[in-house]
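The complex appears here minus one protein chain, its other protein chains still in place.
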Amino acid sequence: MLDAILIFLGLALLFGLLLGYAAIRFKVEGNPLTDIINKELPQTQCGQCGFPGCKPYAEALANGESEVNLCVPGGHEVMIKISEITHREPVEMADSTPAPTERIVAIIDEDVCIGCVHCIKACPVDAIVGATKLMHTVITDECTGCDLCAPVCPVDCIDMIPIAQTLQTWGWKEPITQVEQTSATSQDNSSSSDKPS
Amino acid sequence: MSQRLTTSPFLHNNSSVQKLMLQIQLAALPALLTHIYFFGLGITIQWTLAVLTLLVVETTMLKLRNRPVMPYLSDLSGLITVTGIVFCIPPESPWWLVVSAVTFALIFGKHLYGGLGYNPFNPAMLGYAFVLISFPAEISHWTLPSTLSGHTLSFIDSFHLIFYGHIPSLSLDQITGATPLDAIKTGLTMGKSVTDSLQSHLFYLDALPYGWTELNIAFLVGGLYLLSRNYIRWQYPVGFLLALGGMSAIFHAIDPNTYASASVNLFSGGVMLAAFFIITDPVTSSTTPKGRFIFAFGIGVLVFIIRNWGAFPDGIAFAILLMNLCVPLIDQYTKPRVMGYK
Partner (left out) sequence: MKTQLIKWLTKIYPIAKRALKKFHGGVFPSYYKELSSRHTTLQTSLPKELILPLNQHIGAEDLPLVAMGDKVKKYQLIAAADLKNLHAPIHAPASGTITAIEYRQLPHTSGLTGLCIVITTDEQQVEQTNPLNFPAKKGDACQPNTPQALKDIVYQAGIVGMGGAGFPTFAKIPNVKGKIQTLIINGAECEPFITCDDVLMQQHASEVLSGAQIIAKALACPSIIAGIEDNKPLAIKAMKQAAHKFENIQIQPLLTIYPMGGEKQLIKELLNTEIPAGTHAIDSGILMMNVSTLRAIHQAINLGRPLISRLITVSGLGLDKPFNSEVLLGTPFEQLVEQAQPKSALNYPLIQGGPMMGFEVPNNQVPVIKTTNCILANPPQTTETTMPCIRCGECMDACPINLLPQQLYWYSRSHEFEKVEKLNLFDCIECGCCSFVCPSHIPLVQYYRFAKSEIKTAKIEQQKANLAQKRHENKLAREARLKAEKDARIKAKKEAIKQKALLKAANTDEDASAPTKIKKSPAVAAAEKAAAMRKKKLTQTSQYPIDTQTQTQTEEMSKKPALSAREKAIAAAKKRSTQTKSNVENSAEKRKRKAQTASNSPSVIETAEQKAIRRAAELAKNMKKKALAEKNRVEKQTNNAPEDHQLTTSQNTGTGTQDKSVIEKPIANKRAVAMQAAKERAAAMKAKKLAEALQTKNEKIE
């Protein structure tokens, strides 16, 4: 009897020490959740979530201070990912329209631009170059299409245009096969019928 | 149901699941004829019952699962399943046996997992194992070959036996009896050595089970046809027969009184049926070349173990189901070396 108790006490002590050691030895610095979430965010830095950029939103999410459905450019997919990472209930996007699939970029009508530098200040990724009283232009490759510059322009010379597809950006579509199509729709049916209406 | 091909390749070798299954079904014909020759026409009734059950169950399940009925019913994969079951159960067993086996196989073995291509267990063996465990008495009464019992069962006789359980003029014991493997097993428990058991009238020349040898050879012939036409892979029969034959040869050499010879082991029960028709089911077996061999070899070893040291006279169904469980693991560790990689 006593032996058993002693053995178990000893084991408990041993494992306790092991756990304690592991906690110190393998301690994770900082909040890794922030980085994980930040990686999933689209990095448009558009501020539509109400935070000044993607990382602050990720931080807020990691601390559980914000809703999971605020990232507009990321849309439904990113919301699902975030809710998976943070182990929270997915919340439908406030705006039900799906995120635009085609990438858009800002373009400045250089004839109209008055060189007010408002857009330069607004651009979160420094993708607009120019100086006061001089024409501005957008570095297309670096524009994230966040649409922050268009509203601040006093002369409305900024347009958001979709990037045309080229042979380089063109990609194959997913094949649709007949039997699977029917099975997919029936799956939808069954899942929708599962839901309590 | 046709759509235009829009992406390469624009050519196809014209194979299809349906053709594949049809070929397998055709390859089982010689075995069917042999079976009828030795065990009477009972199997045709069982087969008809099984196919009717198949049609009803498949249609119902496909409808319930919201799937198109025709393409899935016409793929003939269900036919292979019922054929496997029909060859496994005694030809004069009651009608509800085959019906419940087929129903269980199709519902629990196939459709509940998502239908063709998604089932982890061989449906035929699952159905057979179900009736084997649930109705052991009915399964153990196998019709004796007509030459042994002295009675040739007519179609009417078989019909009576299957649907009413008796024939007016005969007692059941006169026409049914133990299978050779059963005889060896019970002989061993009664203290008789294997050599003694082999003296019984169930065997030719003290070595080959009567009737069963021919049936197995018929399966072998059909199987070799499938093999030559590349409908099945050589790794399955080779691995399985090598393991079973090898193990029985080794143990027979050590102790001929407890272990039957390789020939008895290879030509009794459903060995050739399993080797060429059951374990070759691609859905539930390993896909890599090495994996196929390991899978088949494992089944051979397990069959030998269950036959000799287990509670059942034949262990093919359990061996196959057990190896089905190991398939994902085998696949994981037998990935082939991709060209250009070390």
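The letters A and B name the chains in turn, as written, and every chain counts its residues from 1.
Note that contacts are C-beta pairs under 8 Å (C-beta built on N, C-alpha and C of every residue); 3 or more make two chains touch, one makes a residue touch a chain.
Since this is a predicted model, take the numbers as computed values, not measurements.
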* Residue of B:Leu20, B:Ile316 or B:Ile330 touching the missing chain in the full complex -> B:Leu20
* Asked: Out of A:Pro42, A:Gly75 or A:Gly130, which is the one that touches the chain we can't see?
  -> A:Pro42
* Contact partner of the left-out chain, one of B:Leu62, B:Val82, B:Val194 or B:Val283 -> B:Val283
* Asked: Which chain B residues touch the hidden chain?
  -> 1-13, 15-17, 19-20, 71, 75, 77, 115-118, 227-230, 233, 282-283, 285, 287-289, 292, 335-342
* Given the full complex, what residues of chain A touch the hidden partner chain? -> 38, 41-45, 53-55, 124-127, 142, 144, 147, 150-151, 156, 159-160, 162, 165-167, 169-175, 177-180
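Rule of thumb we're sticking to: only the chains that are shown with their structure count from here on.
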* **Separation of mean Cα positions, chain B and chain A [Å, integer]** => 54
